[in-house]
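Dumping the structure here so I can ask a few things about it.
All protein chains but one are shown in place.
Showing chain A:
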Amino acid sequence: MSFIPGQPVSAVVQRIEIHKLYEGDNLILGFSIGGGIDQDPTQNPFSEDKTDKGIYVTRVSKGGPAEVAGLRLGDKIMQVNGWDMTMVTHDQARKKLTKKNEDVVRLLVTRKSLEETVRQSMMQH
């Protein structure tokens, strides 16, 4: 998922709708994110392109709302509730995900296997 600065990015995405879960006082989603434009992209173990500063899913808690909704380890989050996640700082991303007054987040995520799946299914026709 390489990109050129200033050019539109295109990717095959999957819609994932996560319903937050109340845990005590907190609403949780059940995964962790890493990355951001203020982070060092070379330390991202999930990105294909080591200059990619996008937000990636670095951990999914078992049985949590994210896993149930279909989020997988290593996914790159492109949008959260319409907010772009490809060019945000780490904290901005975290904030967009953890808004208190929202209990559903709709993500657009992409992963390598999606592209391949689409390509394969296209080849079959």
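To be clear about the criterion, a contact is a pair of C-beta atoms (placed from the backbone, for glycine too) under 8 Å apart; a residue touches a chain by one contact, two chains touch by 3 or more; residues count from 1.
Following the convention adopted for this analysis, contacts and distances are computed from a predicted model.
Missing from the rendering is one chain, named in UniProt as "Rhotekin isoform X4" (options: "Rhotekin isoform X4", "DELLA protein", "Calcium homeostasis modulator 1" or "Integrator complex subunit 11"). For chain A, the residues touching the absent chain in the complete assembly are 2, 4-8, 10, 21, 23-36, 38-40, 42-46, 50, 58-59, 61-65, 72-75, 89-95, 97-100, 111-113, 115.
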